[in-house]
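A single protein chain has been omitted from the complex, and every remaining protein chain is retained in its original position.
Right after this comes chain A.
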Amino acid sequence: MSGKQTTISFPIRKKSNFYSRKEEVNEDFTNATAKDTPSRYVPTVKKIVTLTSSESESDSDIENTKERHKVPRERRIENAGHTPRRRKCDDLNEQHTPSPPKQRRDKLESSLTPSTLLNRLILSPKKEGRLAPKQLFDSCLSEEEDEIISKPIGSNKYQNARKSLHGSITDNLPGREEELTKLQKYLLEHLDQKTSGSLYISGPPGTGKTACLFKIMQQSDVRSKFKMVYINCTSMKSATAIYAKIIQELSIPGMTKSGKNGKAIIEKYLVSKHKTLLLVLDEIDQLESKKQSVLYSIFEWPSKPNSKLILIGIANSLDLTDRILPRLQARCELKPALMHFAPYSKQQIFNIISTRLNEANATNVFTPPAIQFLASKVAAFSGDIRKALDISRRVIELASSHQVAQVLRPTIDNDTNIEPSKKETEAVEKPVDLKEVITVLNGVYGGIQNLSNEQDTFPLQQKLLICSLLLILNKGKNKDITVGRLYEVYRNVCKKRNISAVDTSDFVNMCSLIETRGILRVVGKKEARLCKVNLQWDQEELDAALQDKQMMADIINDANCL
């Protein structure tokens, strides 16, 4: 038994960490059939825990560890620093959490409860697999697969263009030069004067706020002079959890598990001597709480003497600081500087797309009018660059799928499914033109056009329901429509046209189906019959869309059914 123990001791120690500790306990027990063998009490697990969490070799309770256990352990510490596992251990160090499972192990050892018996089951026959270095996730690529990835698979111009129009953060930010210089100036000014400051950056989604900050944070001169912390506040459990996160990022010691004194620790750190701190809080409106105490105390930090903190908050709303933090206005030194990222203009979007395409040597994938049209549409709607990139990518995808003439279809014989015989289409590569752009844009933004186009797929009874609704709205005196009233009108309509009407429960179901299209909204009370029905789309437009059909027009204008 003890021989077996020694053979697996190394892999166990290798695997030891916060997340997989429990498993090892089980492993130990599976090997031990006699539970009170004295050699069982080699507290491998316990030892590792103390070691990884404090790194101190000179723990006094290691007497009964054998010498050979130490050697592999030290080696592991030396060379494992770059594995993902190792990093997790570091996190543990920073939190200085005590490790509760230690006690559990002792308990398990002494008792013979059903759960311990369960733990003694022989669980893993695959010992060899455990000897392999443990990875953070099972699905890491092996060497040969790695090579496959690095080698491009059948690249053509479309693919290049598609790749270049990705939505992730890039270093090259055309159209944001002004903001970048402003930000840099702000940071360096504060650095030179050794003062603290707070800055609030606002702007609609997709205007490059985070990208700008990332770019600044990547610059070497900024990097060397600041200690930088970037936190996305959406990942917080609650507003107060931000303190623990900041402490973790700064790796300040002295944090208790409960996290109660987090604020005090940070404040203590801020007055102590330190490098200038650049604290970036993304999506800062997620920190709203009832009394806004968290936001207030965070925005008060820069005004503390010697704090040397530059605080940057990012959010969407223009007036967040005025609206939810009115007390900051009272003192000038507390008031954050404001910076607004305006939505991208047409020209800027055009520039961004064409630079991206130029970089990928795929300039002629789009015709210039097509990009112009796309840019003007997106700029008119929102000025969101994510949308623009998305649409342009989508257009290229559609174009390339059109050009691959063979349609992938799920045939009966499934094995021939994906034999689309994708002929190399370089020869026929045409630039994408306005038509495709319009198709994509209409698919996204054109609600009513879609309805009138797809007459045959929109179920008849649902059309009748909408017509009845329009009839009430057009001709009825009482515009306050409940499901019950709508049903009565609908029944009249059906009776008159000699169509069999559905019953109430189906009717309510149909209302909710139409609701998913966004045409109407059922504002619920408890009883379905008493729910109110509101039309969400524009009445005239819907009218016009349905007036084309003879029957629908008849119904809409038939006041007798009311």
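Assume contacts are C-beta pairs under 8 Å (C-beta built on N, C-alpha and C of every residue); 3 or more make two chains touch, one makes a residue touch a chain; residues count from 1.
Convention: contacts and distances are computed from a predicted model.
Missing chain, UniProt protein name, picked from "Mitochondrial ribonuclease P catalytic subunit", "Origin recognition complex subunit 1", "NAD(P)-binding protein" or "CMP/dCMP-type deaminase domain-containing protein": "Origin recognition complex subunit 1". For the options A:N306, A:N509 or A:N534, the residue in contact with the chain missing from this view is A:N509. From the set A:H166, A:R331 or A:K435, the residue in touch with the chain omitted from the display is A:H166, counting the whole complex. Which of A:T240, A:N261, A:N316 or A:T355 touches the hidden chain is settled by the complete complex: it is A:N316.
When you scan A:E179, A:E300 or A:D384 for touch with the missing chain, the hit is A:D384.
On the side of chain A, touch with the chain left out of the figure occurs at residues 19-20, 22-23, 25-26, 84, 87-88, 91, 115, 118-119, 121, 123-124, 136-141, 145-146, 148-149, 153-154, 159, 162-163, 166-169, 204-206, 232, 234-237, 283, 286, 316, 384, 386-387, 390-391, 393-394, 397, 400-401, 404, 407-415, 417-418, 440, 443-444, 447, 450, 454, 456-462, 484, 487-488, 491, 502-506, 509-510, 513, 515-518, 527, 529-530.
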